[in-house]
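Below is one structure, written out as structure tokens; the observations come after it.
Note that one protein chain of the assembly has been removed; the remaining protein chains are unaltered in position.
The chains carry the letters A, B and C, assigned in the order they are written, with residues numbered from 1 in each.
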Amino acid sequence: MTLRNSFAGRRRLRVNTRFFAIYRERAGLKEEDLNLDEGATSAVLVERLSELHPGLFEGGGRLVVAVNGEYVPMDHALADGDEVALIPPVSGGRS
Amino acid sequence: MTLRNSFAGRRRLRVNTRFFAIYRERAGLKEEDLNLDEGATSAVLVERLSELHPGLFEGGGRLVVAVNGEYVPMDHALADGDEVALIPPVSGGRS
Amino acid sequence: MIKITEQPIDAAEFIAAVNKKQNGGLAVFLGTVRDFTGPTRLAYMEYDAYKEMAEKKMALIVDEARLRWDNPDVAVAHRVGRLELTEPSVIIAVGTPHRAQAFEACRYIIDRIKEEVPIWKKEVDEHGHGEWVEGCVPSVREPVSH
Partner (left out) sequence: MIKITEQPIDAAEFIAAVNKKQNGGLAVFLGTVRDFTGPTRLAYMEYDAYKEMAEKKMALIVDEARLRWDNPDVAVAHRVGRLELTEPSVIIAVGTPHRAQAFEACRYIIDRIKEEVPIWKKEVDEHGHGEWVEGCVPSVREPVSH
């Protein structure tokens, strides 16, 4: 708590990010812990990840974020300890 | 051919009757060969069978006749050598 | 594979028969002997069939399904004789490239079999009392009452 407050009153939150399918291959990681400013949304996390891993989201398509096992909109505010999953866009046939 | 014509010009036909399910149990037979007058219909055969096996058709319900593997109406004219199956009425649940 | 058989139905055999490389969806239906039909508790079930006609009718139904759904792979069997509770009496396995057709063709085939194929069943209760009830009901062009 003391540590947090030392950042000029700006609290931080820590989330566990999980990668799947093409994101796992591109990031070369299955998961990654990230520190974000309090109030950070899914969109902020996505922005942060595209800085950390250039090309991670290349090729377009829809990206969906799930927090603690539930799909959330991009303006969803993250909380400390959240497990955030990046759900790659999908395309192609049907079976 | 000579034999047939000896019946005062009245030709006969011979059919093989097959019994299934409750008819098989009631008749105590799996099959039975029957001689009928030429021109005999499915209905005539059914009448003949109810004389030969009293109670065979008791309890009502629908009876269907198949000739050589095809369902036929009761006025269907039988031919010599036909295989005639008595299709018992069915009732009850669905699965 | 289309047959009336006295042997137990092994689902794996029918699934394998329609699991071709080009198929991405397999729909399988199994009709099994259940303990109650209405208020009667069953001990076992006995099935009877007009084998030659039943196989011919099933083949026609399968041919119609093949025309309708772009030639799916189909394997069908109906068992006859004495069947214990939970044993399958009928199996329909259908393989198609996409799943919608597999479901539709499978449903179509079992519905038609129940309506047209000469097979009967006898429910036998715990006291050994048996009654011929539902089977596969032929479509009657000219029903006659007795």
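For the reader, a short list of remarks on this structure follows.
In this section, a contact is a pair of C-beta atoms (placed from the backbone, for glycine too) under 8 Å apart; a residue touches a chain by one contact, two chains touch by 3 or more.
A quick note: this is a predicted structure, and the numbers were derived from the prediction, not measured.
Remark: the omitted chain is touched by one listed residue; of C:Met1, C:Ile15, C:Leu60 or C:Val124 this is C:Ile15. The chain not displayed touches chain A at residues 18, 20-22, 24-25, 43, 46, 50, 57-58, 60-64, 66, 69, 71-75, 85, 87-88, 90-95. Although one chain is hidden here, its contacts on chain C can still be listed: residues 11-12, 15, 19-37, 85-86, 88, 95, 97, 99, 102-103, 106-107, 110.
To be clear about the criterion, only the chains that are shown with their structure count from here on.
Rounded to whole angstrom, the centroid-to-centroid distance between chain A and chain C, based on C-alpha atoms, equals 51 Å.
Each chain gets a centre from the mean of its Cα atoms; for chain A and chain B, those two points are 77 Å apart. Rounded to a whole number, the gap between the C-alpha centres of chain B and chain C is 27 angstrom. In chain C, no position touches at least two other chains. Not a single residue position of chain B touches two or more of the other chains.
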